[in-house]
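What follows is a short report on a single structure.
A single protein chain has been omitted; all remaining protein chains appear in their positions.
Order of writing sets the labels: A and B. Residues in every chain begin at 1.
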Amino acid sequence: MSYLSPLIAVGLTLVTGLIFSILIGLNPVSAFHAFFIAPIDDLYGLGELGVKAAPLMLIAVGLAIGFRSNIWNIGAEGQLTVGAICGGGLGLYFYESESSWLLPAMIVFGAIGGMLWASIPAFLRTRFSTNEILVSLMLNYVAVLILSYLVHGPWRDPDGFNFPESRIFSDAGTLPIILAETRLHIGILLALGAVILGWVFVRKSFVGYQMQVAGMAEFAARYAGFKRNRMVWTGLLVGGGAAGVAGLCEVAGPIGQLLPSVSPGYGYAAIIVAFVGRLHPVGIMLASLLMSLLYLGGETAQMDLGLPSAITGVFQGVLLFYLLAADLFINFRLRMTQVVSVLSAKGSAS
Amino acid sequence: MTETIIGILLATLGAGTPLVYAALGELVAEKSGVLNLGVEGMMLVGAVCGFAVAADSGNLWFGVGAAIAAGAAMAALFGVLTLTFQANQVAAGLALTIFGVGLSAYIGLDYTSESLTGLQAVVIPVLSQIPIVGPLLFSLDPLLYFSFVVFAAVTWFLYRTKSGLLLRAVGESPQSAHAIGYPVIRIRYMAVLFGGAMAGLGGAYLALVYTPLWVEAMTAGRGWISLALVVFATWRPARVMVGAYLFGGVTIVQFHIQGFGVDLPSQLLSTLPYLATILVLVLISRNINTIRLNAPASLAKAYHPAA
Partner (left out) sequence: MIRSSKIMSFFSSLFVALMGVSISQPAFAQELLKIGFVYVSPIGDAGWTFQHDEGRLQMEKALAGKVETKYIESVPEGAEAERVIRQFAADGYDLIFTTSFGYMNPTLKVAKRFPKITFEHATGYKRADNVGSYNVRFYEGRYLSGIVAGKMSQSNVAGYVAAFPIPEVVMGINAFTMGMRSVNPKAETKVIWTNSWFDPGREREAADVLIAQGADVLTHHTDSTAIVQAAAEKGAWAIGYHSDMSKHGAKAHLTAVTHHWGDYYVQVANDVMEGGWKSRDVWGGIPQGMVSLAPFHDAVPQDVRDLVAKTEAAIRSGEFHPFQGPVTDQDGNVQVAAGTTISDGDLQKMGYYVEGVQGKLPK
């Protein structure tokens, strides 16, 4: 049943989409084609699917670890930005290097950067009981402003006519392409690796088990001696590290330099991916491909059908709504008697 | 010099008003135990619907009404998901935001960069002539005045009426309230709808008074800041007002600093409001008891009526 609800949700979203396209006068078949077939009907399109899915997958796997134990990291966007800053900064410092150590070092720095940014809400939560949702969210805005300051000022390309962009990373600092004639880079391999690691962590490690229990029954976990603080740190650092690596992959991959904006909202979309994937690494893998297709489809729909870019956000939200609603069938067994007793309780109260 | 200060204060009032509406609404919802993270989405949908109706009908007040209705409708969607379908409140709120951003962008396509003459300030005769206080308090626009009314109403409702007590009781212990026989779910629905209506009104303030035009995502994070404000204010209406104006004020002051030619990178100045919010959040959460005493005990926990 737990795997059925995402399928139900996707199905309902499709139906909604078809109804919607009829309502606005589009041929539903061509709408379906534009959204789901056209974007991936050539090799380049398939490559793009992977290019977009990789960061979503990576971040969502990291976030899901935390979400499972009720640690709500909403700051992935900021963490990926700081990851990009740290890893990208290393790449800029060694912009003339051809060493094959540069790229791995950049990835490590990216992870460190993300973890650093996530450690702020972790610290504030464990030390001062400050709500991590709000802190991590505020830090998103701060991170983007720091990036903007850096590319407008100290890290600006000196040969770049004072435009707000950094130097382009050297070849040694750019992710290699793994599929010729596309932009698909090794980031997808890192993401798939994260899926495997995530699965191992959840299924096989004790800490993973602890966190799951803490999410389902907090008092039981505490009674058993599972340290909440350690879980908060783990949850946030894993999410932050994953986001940091994803951020670095974006700037060292398709972008190739540091720009004032390095993400079209991957940090927030990854939250949806995590939920649609039922917080399970394999589910997340599939969900990220779906979400990636939604993004690409939205673009194709713009070009081929003249639909506005806003449509993508609408359908992402709708998908999540249906999913949350479909969860009802997992979490509860509906019995007529229960409905009746609720009604009668309401009746007597008023 | 006085002129500049009055100017700053006036600007602060204006900048803080959308936050006041959204935060007061969310406060009521949270007092009943529901955490609605979808404020940003509700504000945007309220703003675009308000603007669209005002632009099409030529009447700004119709727009205000439409914004309230739209915000409430979005909240109803959230209510169905979390109160009837028992979905996770955090996830549902996030979904509402993402949906609201997309939906408002879609609705607003035909209205981008159209311009309206916003609600004008109402100058109260005689009183507004009083030096200093006059221009500051007695020549404001109607929605700003109304925000004071809402503040008074919310405070009075929560702390001086039986229904308000009931709502707070539901937020503290829904099981007990249910045991006494009160309709917990229905009360929460009303609180959530009120929150949505206020968020819509906050959005309307932006789109019909502050900058009377429509642009995608024009709330620029104010919904999220309103959420932080509720915590900042330890769920007390008066502190919400203080927080809202403080936050609005920091942004204004930051611009003044730039205007005076101070040599600080503007991006770093722009981080001030966010850092200030974090700082305040830390200060008030520091003492775990402050949160424990003030936060509604059942906040964000799904409520299952015991069968």
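Definition applied: contacts are C-beta pairs under 8 Å (C-beta built on N, C-alpha and C of every residue); 3 or more make two chains touch, one makes a residue touch a chain.
Worth saying up front: this structure is predicted, and the values here are computed from it rather than measured.
Contact with the chain that does not appear here is found for just one residue of A:Ile255, A:Ile271 or A:Ile284, A:Ile255. Shown as candidates are B:Ser139, B:Ser173, B:Gln258 or B:Asn294; the residue that touches the absent chain is B:Gln258.
Interface with the hidden chain, as seen from chain B, comprises residues 3-4, 7-8, 11, 14-15, 109, 112-115, 118, 206, 210-213, 215-216, 218-220, 251-252, 255-256, 258-263, 265-267, 270. In the full complex, chain A touches the omitted chain through residues 42, 44, 48, 51, 145, 148, 152-154, 160-165, 168, 183, 250, 253-257, 259-262, 264, 296, 299-300, 302-303, 308-309.
Please note the rule applied: only the chains that are shown with their structure count from here on.
Between chain A and chain B, the centres computed from C-alpha atoms are 28 Å apart. Per the touch definition, chain A reaches chain B in the complex via residues 72, 74, 124, 128-131, 133-135, 137-139, 141-142, 145-146, 148-149, 152-153, 268, 271-272, 275, 308-318, 320-321, 324-325, 327-328, 331-332, 337-338, 341-342, 345-346, 348-350. Those residues of chain B whose C-beta lies close enough to touch chain A in the complex are 37, 41, 77, 81, 85-88, 90-92, 94-96, 98-103, 105-106, 109, 178, 181-183, 185-186, 216, 221, 224, 227-228, 231, 265, 267-268, 270-271, 274-275, 277-278, 281-282, 285-286, 288, 291, 305, 307.
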